[in-house]
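Omission of a single protein chain aside, the complex is shown with its protein chains in their original locations.
Read from first to last, the chains carry the letters A and B; within each, the first residue is number 1.
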Amino acid sequence: MDESPVTEAVATDSTAGAFEPKIVAFLCNWCSYAGADLAGISRIQYPPSIRVIRVPCSGRVDPFFILKALQNGADGVLVSGCHPGDCHYLTGNYVARRRFAVLNDLLEFAGIDPGRVSFSWVSAAEGERFAEVVRDVTEKVRQLGPNKKLLKEEVA
Amino acid sequence: MKAFILSAEELGRLVTEWAKSGAVYAPVKVKDWSEFRRISSLAEADLTRVNTKLSARSLLFPQCETMFRFETSHPDKAQLAAEPVPQVILGVRPCDAAGIAVLDKFFAGQGETDTFYRRRRDKTILVGLACQVPDDTCFCTAVGGSPAGTRGLDLLLTDIGGHYVAEPLTERGEAAVKDMNEAAAADLAKKDELASKATAAMAERIDTRKLKELLDTADTNPVWGELSLPCVNCGACTFVCPTCHCFDITDETRKDKGARIRVWDTCQSCMYSQHASGHNPRLAPAARFRNRTMDKFRYTVDQVGEVSCVGCGRCIRECPAGIDIRETVERLMLALGEQSADAMQTADCKMQKAK
Partner (left out) sequence: MSREEQLRKRAKELLAKKEVVMVICYRAGKRPGTATPAFVTRPDGADSLVFDDRCGMNLAAYLPRVKHLGRIAVVAKGCDSRSLVTLLKEKQVTRDQLLILGVGCEGVKEKGKLSDACATCAYPNPVICDEMIGEKVTEPPPAPDPLADFEKLTPDERWQVLADDVSRCIRCYACRQVCPNCYCPTCFVDTNSPQWVGKTTAESDNMMFHLMRAMHMAGRCVECGSCSRGCPMGIDLMRFNRKVAKIVKERFGATAGLVPDEPPALAAFDPGDKQEFIQ
């Protein structure tokens, strides 16, 4: 695929200063984090744009984490948890889903571009899917360009 | 000092002149109120409203102010915030100017002075505008002020109908208008007439002279519990007040760079009095309500020798619970003045009829 990190790295080199997004990824310990691991040990290639933060459950992800990441300079945020019905704590991701739904719609309402904040369900067995999600999210954020809204540019 | 007369055009030219060498701020219409904003010509200003949303204090003591910047790798090289630019604040009402005179005592009086306030204050010319029709929240005359008060100002303008009488009060004020025509006796008579009319129009007749004495022994009086009940302890009254001057200091850092910033704080927040140990001596909402009233009418009398309420009425206008500091004072005087419970009740009935 032409989106592999190798071609990307080349592309970045040839167009010096091209925008490479920084994406903060909150990954559930029981699924997406292991999915990322599987992508790694399977040597599946995806862009090096994400900074992974391991959380015990997608239910742990407070909307504050997401907004704070944008405020502190992330260009995008990805939250990934277990597929519905597969939560290690039975219902954590169901409750989180409602919260994310409200946040998603509220951010859109506030004019934060759709695509800046993404949500996905990726299981521990879905290494290829994880890579696919990261490729997709990275591309979306790259299209949007650097995040300006909500960014706290410099101290006072 | 002798007074001068300015036409609106002449005032406009002065504003343009001032704007060349510094910043000019004046009340500007925003929705259905006015706010001090930077202007480049007089046409942008709206001098018809009595009081701006926030007082002129925010131009001398801004809500957020960077004190200095630093780099954690060079702790010895803190960079003091840049010098402020010279500013003229036009259309300051006498109550606001009196508020600045009170702030001067706290920030630039005897003893320690506050560098950041002092720097701005030294470069500020305050051009006042005498009031003619008081708002229903105004009570400057009850706290020693006047609709044509000159305290704290460099220059006071009185609109005598198309023309302004300009009274310089300081050398800076005089320098600003010295090339204008001198006011005629008739202009001055008109100005005085308007001033006494405005004073007569001030409905409020509360007497705060005895209040300090009564408050000195009122720390534990149960009246605070009763008076404070409607108060929700937001900080709106303190933030809109021309004389409140508490601030909090916070560091904001990003990687190895940072800034030390001060921001307005309010005694109405329970965090304000929170000790590092976890103890909070002013946890009770009533104690916080008491603190503000005591501060205005007792503590600052002890500190700087005067009441720190200038009667601008902003706290009355902006209180979400409709608390009226004039009424608070009235009820305090009744309760603390060893009046019987009957008197309180008469006050209740009076207030009810006042609707």
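To be clear about the criterion, contacts are C-beta pairs under 8 Å (C-beta built on N, C-alpha and C of every residue); 3 or more make two chains touch, one makes a residue touch a chain.
Computed from a prediction, not measured in an experiment: that's the story for all the values here.
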Would you indicate which residue among B:M180, B:A201 or B:A236 is in contact with the undisplayed chain? B:A236
Of the residues B:S21, B:S41, B:Q63 or B:Q303, which one touches the chain left out of the display? B:Q63
Extract the touching residues of chain A with respect to the undisplayed chain. 63-64, 67-68, 71, 84-85, 91, 94-95, 97-114, 118-121, 133, 136-137, 149-153, 156
Touching the unshown chain, chain B contributes residues 31, 33, 53-54, 63-64, 136-137, 226, 229-230, 232-236, 238-240, 248, 250, 252, 261, 263-264, 266, 269-271, 285, 316, 318, 320-324, 326-327, 345, 348-349, 351-352, 354-355
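Criterion: only the chains that are shown with their structure count from here on.
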What's the distance between the Cα centroids of chain A and chain B, rounded to whole Å? 49
